[in-house]
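Before we start, here is the structure in question, set down as structure tokens.
A single protein chain has been omitted; all remaining protein chains appear in their positions.
For chain A:
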């Protein structure tokens, strides 16, 4: 392990890591471009590098890419990556209320703390955690995602009915494509472009970025809505009080990241709604409440450390980005898996060391650059939106090199605009879209496994635990109201 850190101290490895992190932040911040795109683009470059440098470059891009998303999520309500959808809930209202730098500062601090805590799990107890995560089969995946879906109802700001409608609509849009449980086309209307369904990226940037651009185009220029960023980033000693929230967010993030295929966006969602449920003032969430940003950002960064655990111990990639990372290793004749620690310890420990250093570099880069980045809100909106539109179109096209994805993006821009017009929240819409395919596939896989016997869930303790948590999530507000009423009644009786 020490050797791995020493290897990182070599200037070229450190340079690659810094370049990777920096590029990742920029790409992560731009709506339409994502970390996995950046990694795919730089993959051919790594063929000719030595394996340690290749790994440091790619890990830097991965960490930077997830972290950079918070910038545009907070400033423009355009999540640069799917991982930062939840950050928009409180980050953007904070920016609108004139606390843009404060939201950015909190987001960055929470990201770094999340990264470092999950690094602790990665470095300290990888094998045990990986074995634990492997026990999770289709039943556990299904109930976990179900729990996250139920939490959506709690998250919905304002009308719960509208939130649920948005989630249901998002789920409906996830239906077309190849039904993976029977391998047949579903709701494609005979179009081969529809065979792959609606892509996540076109839907995400359509609903958030394109609809925002359209709305801006329709409204007269407002300027001076946000104050000029101050020269200092506001962090106070009292922020130490966020320690329990940071710890909770990081543990939730690491733990959800552990499960391959369940990503940073679910981690952020679960952490956010847990915080909201535990909070004494849940009504403040969604209006620019600081703990909302802390919960979302600590969890989405921590999920990377979690996802690296099955990758390096078992060779199981947790996300598309990690699958590409494996590709980069196989080019160098290295296969991630249990043998990696024996065959190429410098790579296995190199990944672990690079992850920690990338988080530190991310802090330095973002902290240094953030007050300049924050000025983008001062730029003329018309010019800024035009540039973002170019990136959105390019990014949508580049995912599958397919122009139909661009039409999908524009279509969802209109859908997003319509939803906002009816005051239906976009967050639940996109998250419903992301979660329902996983829930469907896992439920049907469970039923295939058990030959259609739903009762088998009774033999799976973790699945039952998630179901119970989901149930509590639904009924807790009513219980809390009851308890509150009883307490008040008692108080009313006592003074006599």
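Keep this in mind: a residue touches a chain if its C-beta (ideal position, glycine included) is under 8 Å from a C-beta of that chain, and two chains touch if they have at least 3 such contacts; residues count from 1.
Everything below uses one rule, namely that contacts and distances are computed from a predicted model.
Of "Zinc protease", "Tripartite-type tricarboxylate transporter, receptor component TctC", "ATPase" or "Cbb3-type cytochrome c oxidase subunit", only "Tripartite-type tricarboxylate transporter, receptor component TctC" is the UniProt protein name of the chain excluded from the display. Of the listed positions A:44, A:418 or A:484, the one in contact with the omitted chain in the full complex is A:44. Remark: the omitted chain is touched by one listed residue; of A:135, A:219, A:238 or A:491 this is A:135. Set against the missing chain, the residues A:398, A:414 or A:469 yield one that touches it, A:398. The residue touching the chain not shown here, chosen from A:192, A:219, A:238 or A:491, is A:192. Within the set A:159, A:330 or A:382, the residue that contacts the chain not displayed is A:330.
The omitted chain makes contact with chain A at the following residues, 40-41, 43-45, 47-48, 133-138, 177-178, 180-185, 192-196, 199, 260-261, 310, 314-317, 320, 323-328, 330-331, 333, 335-339, 390, 394, 397-398, 400-402, 441, 444-445, 448-449, 451.
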